[in-house]
Structures are given as C-alpha cells and as structure tokens.
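Working notes, beginning with the structure itself.
Only a part of the assembly is drawn; its chains keep their places, and the rest are absent.
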Amino acid sequence: MFRHTDHLQFDVAPEKPDPVYARKLQELIGGAYGEMTVTMQYLFQGWNCRMKGKYKDLIMDIATEEIGHVEMIATMVARLLEGAPATESTKNASMDPVVAAVMGGMDPQQAIVSGGGPNLADSNGVPWNGRFIVASGNLLADFRANVAAEAQGRVQTARLWHMTDDPGVKAMLKFNLARDTYHQNMWLAAIEELQADGLEGVVAPNDLFDEEYEEHASTLWHLSDGTESDKGRWAHGTAPDGRHENKFLADPQPLGNVQSGPPPDPKLYATYDGGLGEPSNAALGTEKGVMGNIKETLDPNAG
Amino acid sequence: MFRHTDHLQFDVAPEKPDPVYARKLQELIGGAYGEMTVTMQYLFQGWNCRMKGKYKDLIMDIATEEIGHVEMIATMVARLLEGAPATESTKNASMDPVVAAVMGGMDPQQAIVSGGGPNLADSNGVPWNGRFIVASGNLLADFRANVAAEAQGRVQTARLWHMTDDPGVKAMLKFNLARDTYHQNMWLAAIEELQADGLEGVVAPNDLFDEEYEEHASTLWHLSDGTESDKGRWAHGTAPDGRHENKFLADPQPLGNVQSGPPPDPKLYATYDGGLGEPSNAALGTEKGVMGNIKETLDPNAG
C-alpha cells in the first residue's frame, strides 16, 4: 500500500514558462527510458522478487522514489506551459514569427487534450506503453536492464540540460542527474552483491553451460568487412566469465542447410508446385498417452 | 550493403512438428528481447557509431549475425507448424480433446494471416515495434543495453529450452544459448575496453559531475518500509565509480514545495476558482533579440 505527501521530492520552479521545452521534457515522462518506465519497471520487479530481504527492499525503495519523479516532471511541464500561446490563432501567430515558431514547436495535445498539462507520452506525443518495462524475475538480467535504463536516462537528461538556460529548470535537472548517477552506481553495486552472495554469476541465467554448444560460446563471427573487429579484448584472451577463451572466426561459413519452409497445408493456399512433397502430420496426434490409448481401444478406426 | 547466402547459420531441423511450441517461439522473433530487437538495435548502433575502427566493426559483425538469427527462428517456426490442425473445424477438434487443446494453444494468425509461417510478433501476437531498440550514440549506455538485452534473451531462451523435448529444437537452442553467452561476455568486454581506452567512464555520460548536486549523487532514500535495504554495498562504502561514498537516508523528507500546477488559460477550460491568480505570459515574447528590436522600433505599439 502507498501513501503520498503533497510535497515534491525536490523543488520545481522554472524562472519562466517555455512551451517548446515543455514538449521536450515529455521524453523524461513517457519516453522509453523516462521516469514512467523506471517507476513501473521497479514496481513490477519488486512485486515479482522471490526473496525477502535486502534486494526486494532496495527495489521497493527506488520504485517508490521514481513515482515521485514522474510527479516532479509532470509538474514542471505544467509550469512551463503557463501562458503558452496555445489558444492563439494561426493568423495572430503569423504576425510575429517567434510566436509562430513557438506554436510550431509545441505539442498540440498538451493544450487540446490535457488543457495545459503533461501527457503520458514522449516528446513526439507517442504514448508510453507497458512493453517498455522488464521484470523477468532473474535479478542479474533485470539489474543489468536497470543500469542500462539509468544510463540512457542520464544521457537524455544531460542532453536536455544543454537545451535550456532557465536556472529553475536546470536546478531540477541537477537533482535528476545526481539521482541517475547514484542509481547507476547502485545497480552496479547490486550486481556485484548478487555475485558476491553466490546468487548469480556473470552470464544470465547461470545455468545450461554444459548443455549449450561450447565451441560457439566464445567466437566472434566476422560477417561485415570492417577490418578491426579483432582488435578488442572480445576477440582474444579470457572472457569476463573466466570460463571461456575468446576466438576470432575470420571467414565464417554457415553451418546449416539451405533455408526452406516445409510443404504447406493446401487449405492455407500457399503458392506451391508440389516440389517438397506432402506435409507431415503434426506430432501431437501420434503421442497419445493414456487418453489416446483409451480412445484407440474403444474405437480403433478413430483418427 | 548486404549479401545473403541461402544456408542457415546453424541447422534448424525439428524432429517433429509442434504447433503449440511454434507459438511460444514467436517470443524469440518479435518479443521485446527477441532476435528482431537485437538485429535492429545493433544495425542502428553501428550506423550511428561516430568512430571508425574496432567498435563500429564489432557492432556491424554482430548486427549482421543477428539478421541470420531471425532467419533461423522464423524457419524453425514454419517447420514446427507443418501439419498443424489449423484447418480443423472446432467440431472435429472436439472429437479429440488433445487436438482441441492444441488448437486452443496455437497462434491463430500463424495460420490465418501467414499461411503456416511466423509473424513479426511476440508469443501473444503483439507486433514488434521500433521503440524496442536503443541506439543513443553513447556507446557505454548502448553497450549496457546490449548486455541487458542478451541477458534477457538468454533467460528467455533457457526457459524455452525447458519447454520442449524435441532434440532438433533443443539443438538449435543450444547454439542460441552459446551465442547469448558469448554476446554477454563480448559486450561486457567491450565496456571494459571503452573504459580502458579512456573513451567512457563508469557513469554515463561521463560529464556534468560538477554541475549535478553532489549530495544527492550517493544517497539511498528509504521510502518503503522493508528493513534491509541498508544491508547492501549500495548503502555504504565507495561506489563503483570510485568517486562517491554511499549513504543511507533512513527517514528522508521531501525537499520541494507543495505540488501544484500554475493558474490555467481560461480558454482551455480547466475547472478553476481563481485561487492561484492570473497566468503569466510565456517568456518568449519578451526576449526579442534583434528581430524583436526591429519590430519595436518600427511599431512601438506592437505586442
């Protein structure tokens, strides 16, 4: 269960409205790596965490913080939109080219749909969606996604930091940049801790190493004609997992047969000249198990 | 420019068709972490790479390999669908509960739309889309996303490995698992190399550390009531970047004012009692620059 205080985690006070920047800030709300993504990603990871204790507690602390970040940026967007020329007609705007340009650079839905507030969408107005999050239950794989998300988020925030000179906006972004720094360090530390605790290894998931084809677990296939892909440590020496010796496959040849689909079901109307013969039956009908055996016993002519 | 050989990178030969599994394999084609995602993610990263040499060459080698993985799995899906009871009527299927169950577990679009082949969609039939990829140009941030994608991909592949006992399918997955192992190691090595080359640091992007609020770059805000989030190395000791000392904020208080939007433009019809006063004008009209000065000179009465 959650509780809310009306106070923002950090202050949000632009010196002046700026409707063009209000559109850009949408990226930090509803972009693939915006605050909405980390909020929902961490909430679902926390709810899906199968161990009590420090990892679950950490995830829920950060998840709860992130809801407040959506709140901060949503509030900033609304304040940047104050007094925007949203209800000017094109004719009026054409009297002043700067106003006309501002109108062109605004997100029309912030006015028409939200009445001067933020949307749950990115800087091109495309809505946020639930496929942006990852919560696989495997904490190594998920924490890597978290590091990646915080890194993309800080890169975007740094870009946006250069796109304004409003001291109030910059103050909020300084807070966000700092949190993104901490969160990158924090998830990196959490990965170290997972490995130190023996819960996960270097490769996710930490299993099936005997089953996979070992000879394909350490080779770089050279398939583009750039000449320097063998110059990095990925092509020689020991791999980060300490288990494989990297190799470079300079002229790789395909290991498989010629690609082809099977003969088609004629009722599905694939164009077909019969060259591949008749389709087999799917296997399922032939592995009858107990139930199939009953059926066969009772009606030997059935299917 | 690309060239294609008809031979598959690795062999794709199921022992028997299995239409239920053919639906599940869609996740590796068009899921958020399927082969389509890594293909397009690496292609766009490679095309967007701003340095000639080993990094760009590496990315293009792997990107080119991944197109071939889409090819392999798409071919496997088609072969698993051979002879599927796709064109059975419900009435016929109800004669045999196993056939009925198989029909229920199939992806209907593999038959109706693709005629017995794969879709560019995930295991629930939701189409793949371009927001699944990340290619920010910042190689540290992007390689982290790559490690994360390969980790999620190997986790999903390992799960799918348990969901079949067909030796031909398992053989292909053994190859895929091995490649996912190598690709995780490889991107981890590439991150080390980026840092060794002095191109990037630990935190992405490697900048604005003096501008961000340093006191917020190392503290865990304790906002959920679990009691163990201070037990990990994220809450004390030196952070992975070697630059910050982690701290735990046990009872954090909000630093901002009360959340509120600004007074609204009356033409946008927000419900309003006037309590916040009149909206300001957006700042832009008042910072006229050269053009504004001309206008003012010529027509001192203009807005």
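Order as written gives the chain letters A and B; numbering starts at 1 within each chain.
Assume contacts are C-beta pairs under 8 Å (C-beta built on N, C-alpha and C of every residue); 3 or more make two chains touch, one makes a residue touch a chain.
Not measured: the values here are computed from a predicted model.
Participant: So 2 chains are in place, but how many copies does the full assembly in this file really have?
Facilitator: 6
Keep this in mind: only the chains that are shown with their structure count from here on.
Participant: Degrees of rotation, nearest 5, to put the Cα trace of chain A on chain B?
Facilitator: Superposing chain A on chain B takes a rotation of 180 degrees, nearest 5.
Participant: Nearest whole angstrom, what separates the Cα centre of chain A from the Cα centre of chain B?
Facilitator: About 3 Å separates the centre of chain A from that of chain B.
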